[in-house]
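All protein chains but one are shown at their positions in the complex.
In this document, chain identifiers A and B correspond to the written order of the chains, with residue numbering beginning at 1 in each.
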Amino acid sequence: MIDTLEPILKEHSFFRGFSAEHVRILVGCASNVRFASGETIFRSNEEANRFYLIREGKVAIEVFVPGRGALTIQTLGAGEVLGWSWLFPPYRWNFDALAVEETRAFALDGRCLREKCEGNHDLGYELMKRFSAIIIERLQATRLQLIDVYGGELAK
Amino acid sequence: MGKEVVQRSDLDALFEALKRRGYRIVGPRVRDGAIVYDELSSVSDLPEGWTDEQEGGTYRLKRRDDLALFGYAVGPHSWKKFLFPPALRLWSAERESGSFTIHAACEETPPLAFIGVRSCEIHAIAIQDRIFQEGRYVDPHYKKTRENIFLLALNCGQAGGTCFCVSMNTGPRATFAFDLALTEVLDGSLHYFVVEAGTQKGAAILREIPHRPAAAREEEGAERVIASTAARMGRTMKTDGIKELLYSNLEHPRWNDVASRCLTCGNCTLVCPTCFCSTVEDSTDLKGEKAERWRKWDSCFTMDHSYIHGGSVRATSRSRYRQWMTHKLATWIDQFGTSGCVGCGRCITWCPVAIDITEEVRAIRGEEGR
Partner (left out) sequence: MIGENPLIPEPWIVRRVRKETRDIRTLELGPSRPETSFLFSPGQFNMLYVFGVGEVPISMSGQPGRSRTLVHTVRGVGAVSCAISRLRPGGVVGVRGPFGSCWPLEQAKGQDVVIVAGGIGLAPLRPAVYALLSARQDYRRILLFYGARTPRDLLFAKELERWRGRLDMTVEVTVDSASSAWRGDVGVVTRFISSSEFETENATALLCGPEVMMRFAVRALQGRGLASEKIYVSMERNMKCAAGFCGRCQFGPTFVCRDGPVFSYAAIRRWFETREI
């Protein structure tokens, strides 16, 4: 199973620039997963030990607000990365994630990766670089959403 | 056309000639402690024997020790109050059978004769001509008023305390767009005007006034007057590269400095002879059956000027002063091909806190002193 994953894994945009050796290490922590439309991927406060590289489909990140119900903060699609709470303690999800459509993804074992990164700092640095970029981009997008450009005073 | 001489004592004939042609004569007269532009019926309405003392934030009238008719610089009014009136009805409308009809306002007014237009003011009028007549659209009211003006220019015999027309290449000698140009000469007991006709219209008026060809010494007298004025400018402004200077200094710390002084009162825009910003007011009568649209002077210093849905683009006084000065000296050049400033000094004189545009430019250039 792991052998056949490697070529497919390498195609995912997340792995662009990784050395062959690093890809092999990551493949050791990877598995193929599938979520049916409407299926919950993870729930807020559950242990966060995986992250997902979405191959196909659409995932919604939600937060439940009492009185307002479940609100979708962001949707992610093919090529995008879901989940970074596995990086730092307490390793717990802060939001809910569910598949809006039938979704296929690579699941990477966070615990396994954390151990590998402690032992191989080069790998750790490559992973950190990519995650930082993702988080920065997500933060900038969130800030834009936060200032509510289309509503009220700033609306066109 | 050679230069002629008209004696001061014969000047009333000029007024009579203009009145005969149906002109409404406007020019300088003393009112409320200043020399303003208003109706004139004869030479005796002119500010004979008066002069002005101008400095940053200061304007005083003082008595001269001679009887010069034009012995002062420019006051708070400019000729734009006639060509681009402070309040103008654009049109009126009536509701009828589910729709409405609009009637463009077209008041017939007598043609105007401007008496004593300074060279800087001629440049200012030419600048406004470009805005209102030479763009994509033509302002019909401006065009109609402008084409019938009789323009009597006056080569300044007195430099103002805040003048810098020499720096801006706009004076003190009138060189274009005048029907007649006068230079006032007081020489001992002699008091005469050296006159130059600029158009056939001007020459025709001159023919109805007692005049004779100017003698060499009289022409020299006029030249001395003009040269003396040019040598006594109250201010200077270096204009080379000023557009790029301001374009590349939009965040210069000096803007914060001037913002701490500027009251955004808008005086500078009111007295400036080239400022042209306006607003529009729509109103109805109480029954809602008749409507009117009026155009009124406005200023880029108001919060209204840059207001779009919920806020002003230029909310701070810093941004508004920067807009005014950058427009006047820099973006105007890209818009209309010339500077918007004619060096008349009014903005310096009439600013209540004496902000000096020439000093602000020097500060941004990084130069000290005057």
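Keep this in mind: a residue touches a chain if its C-beta (ideal position, glycine included) is under 8 Å from a C-beta of that chain, and two chains touch if they have at least 3 such contacts.
As the structure is a prediction and not an experimental result, all values here were calculated from the model.
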Checked against the full complex, the residue among A:60, A:105 or A:123 that touches the missing chain is A:60
Would you mind spotting which of A:21, A:56 or A:148 touches the chain that isn't drawn? A:148
Absent-chain contact - pick from B:13, B:61, B:131 or B:265: B:131
If the hidden chain were put back, which of B:77, B:314 or B:362 would touch it? B:314
Since one chain has been left out of the picture, which residues of chain B touch it in the full complex? 90-91, 93, 95, 98-102, 104, 131-132, 135-137, 139-140, 247, 250-251, 276-280, 282-284, 288, 291, 295, 298, 300, 304-310, 313-316, 318-319, 323, 327, 330-331, 334-335
Hey, which chain A residues sit against the chain that's not shown? 58, 60, 62, 68-75, 77, 79, 100-101, 140-141, 144-145, 147-151, 154-156
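Simple rule for what comes next: only the chains that are shown with their structure count from here on.
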Per the C-alpha means, the centres of chain A and chain B lie apart by a whole-Å value of 67
